[in-house]
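Written below as structure tokens is the structure these notes are about.
Here the complex is missing one protein chain, while the rest keep their positions.
Order of writing sets the chain letters: A, B and C. Residues in each chain are counted from 1.
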Amino acid sequence: MAKQTAGEEAQKETGRVEAFSDGVFGIAITLLILEIKIPQPAEVLGKMSLAVALARQWPAYISYLTSFLTILIMWINHHRLFRHIRKTDDNFLLANGLLLMAVTIVPFPTAVLSLWSQTPDANMAAKLYTGSLVAIAVLFNVVWRYASGDSRLLTAGHDRKEVEAITRQYRFGPLLYLSTFALSFVSVVASIGMCMGLAIYFAIPSRKAVCVTD
Amino acid sequence: MAKQTAGEEAQKETGRVEAFSDGVFGIAITLLILEIKIPQPAEVLGKMSLAVALARQWPAYISYLTSFLTILIMWINHHRLFRHIRKTDDNFLLANGLLLMAVTIVPFPTAVLSLWSQTPDANMAAKLYTGSLVAIAVLFNVVWRYASGDSRLLTAGHDRKEVEAITRQYRFGPLLYLSTFALSFVSVVASIGMCMGLAIYFAIPSRKAVCVTD
Amino acid sequence: MAKQTAGEEAQKETGRVEAFSDGVFGIAITLLILEIKIPQPAEVLGKMSLAVALARQWPAYISYLTSFLTILIMWINHHRLFRHIRKTDDNFLLANGLLLMAVTIVPFPTAVLSLWSQTPDANMAAKLYTGSLVAIAVLFNVVWRYASGDSRLLTAGHDRKEVEAITRQYRFGPLLYLSTFALSFVSVVASIGMCMGLAIYFAIPSRKAVCVTD
Partner (left out) sequence: MAKQTAGEEAQKETGRVEAFSDGVFGIAITLLILEIKIPQPAEVLGKMSLAVALARQWPAYISYLTSFLTILIMWINHHRLFRHIRKTDDNFLLANGLLLMAVTIVPFPTAVLSLWSQTPDANMAAKLYTGSLVAIAVLFNVVWRYASGDSRLLTAGHDRKEVEAITRQYRFGPLLYLSTFALSFVSVVASIGMCMGLAIYFAIPSRKAVCVTD
């Protein structure tokens, strides 16, 4: 059997990191639904209708939606980064692993926010939630800076301008999420509203670029 | 290392979207089982046999079966769409992401239906359940219409007739699920029965077509 | 961009079915651990040591082990079947989907068995458990008979003898699991012991065959 070429080997390498990352993103995003409580007939019947019980859980739906959109956008971004990455090394695997850890943690602050957003301690819940988004934004920068610094792990024929555009764009992530964190000290509604707004803003593609034209 | 050709790149692109989607479908379909309550000896012993306790949960099994078959058929359909899709863009990733969100939500209405189908509020549970299936059917159309409109993201050599056949066939999905939603106002049994019937109907292949003959 | 050849397309097809199946097997096997209860300090402290509380849960560990090994062996078998399958069609996707449904159900009877194996209703729990293994064994035969009948979905150059050997071997699965089901009416220990024995027996490879020699 012939030895694989370096190129094939590299593609297999990044392929497995992508597959593992996709799995973790996919599971984290799907587990979010488990944090929404099922109204129990024994607790609800006689007090209110199921419709009212479901409606009262609206903060859980907002949290769910914000977290789902945020993780989805992270995944799309992760996907975009790997279009330019052709190699991996141990540092990169570690940085990517820490990023994945931050992503898998999201269901926890999401559940805390759902349960506490209408209590006197809502601010603390919002701080926890926005703080974890800051961590993710920072780790995204670490992963990308490491991979793109000195073109360390990039494809040989990568588009220099696009790489720089990503670097510029990513710089704002931590600042924007830091703003939502700062806002959470003042107003929970404004803070979570901004998180939701950012998710929607980033979700709407600015350029209607087709990834690949043939 | 040689630059990849556009075709290889594109295949890697859609490949990763498919892998992520498969992961989400696979997890959502597997999580359904967690919504079936395990009869607890402390609550059951002395009151009834395990067999009776298991039998009393029959609405949970019906809900499980309907949801499993429905997600399975969605996955087969998703799989079928991607046979014709060769490119992705950001809009497409977003539309597909919203479709996946609707799919991951399914365990929630399934659990609500299981618990509430024998209460006076069964109608509300059925509305929630059928309503979420309407959303999925609509989002499937959004994904396919976007990908196939102007042959935007299709393979170069796609079969025009088959693409049009899919478009025609998909048009009925939202209408059929809207009927189950309307039925849920009148009769829970008829409404869920129709969902089950649709899942079985779509599961039985109309044409005994082999995907690929060699 | 060139149209893919039929062979490449077919490989992509079965590839996606395998990936989805792997995901479902992987999740079902990993969810099993969630069914093992964590001893709660509030309930245990003052009554017994943690060691005793953990030891008392031994039926849960036996159930876990039996189910894990059984799903693992199913996965290895599924993996072996797909070595011979090169095409898919809608019937096959449906049959494989029903097989996956049976696999994802396993955590439910496993949890019931764990909780009820030391109650007067242990027989019912064992019937449920072994009954679900019968269903899986039957569905494995359905999937394989459909794929291999008239060489319907097999690779062009498949090894006729090996295909027949699999068919012969699979015939015994339903009978063996039907025996564990019959045993569960008489003795829970013998019935679950036989399930465990079968899992270990099938896990130990009879022929020390290397899948691929190069």
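Note that in this section a contact is a pair of C-beta atoms (placed from the backbone, for glycine too) under 8 Å apart; a residue touches a chain by one contact, two chains touch by 3 or more.
Because the structure is predicted, anything quoted here is derived from the model rather than measured.
Enquirer: Quickly run down the residues of subunit A that touch the omitted chain.
Expert: Contacting residues on subunit A, toward the hidden partner: 1-3, 6-7, 9-10, 13, 16-17, 19-20, 23-24, 27-28, 31, 34-35, 86-91, 93-94, 97, 100-101, 104-105, 107-108, 111-112, 115-116, 119-121, 124-125, 128, 152-153, 156.
Enquirer: If you put the missing chain back, which residues of subunit C would it touch?
Expert: Given the touch definition above, subunit C has residues 6-7, 10, 18-19, 22-23, 25-27, 29-34, 36, 38-41, 45, 49-51, 54, 68, 72, 75-76, 79, 82-83, 86, 155-157, 203-205, 207-214 touching the missing chain.
In this text, only the chains that are shown with their structure count from here on.
Enquirer: What's the distance between the Cα centroids of subunit A and subunit C, rounded to whole Å?
Expert: So the centroids are 34 Å from each other.
Enquirer: Would you please write down the residue numbers of subunit B that are in contact with two or more other chains?
Expert: As it turns out, subunit B has residues touching two or more other chains at 6-7, 10, 19, 23, 27, 31, 34, 86, 156.
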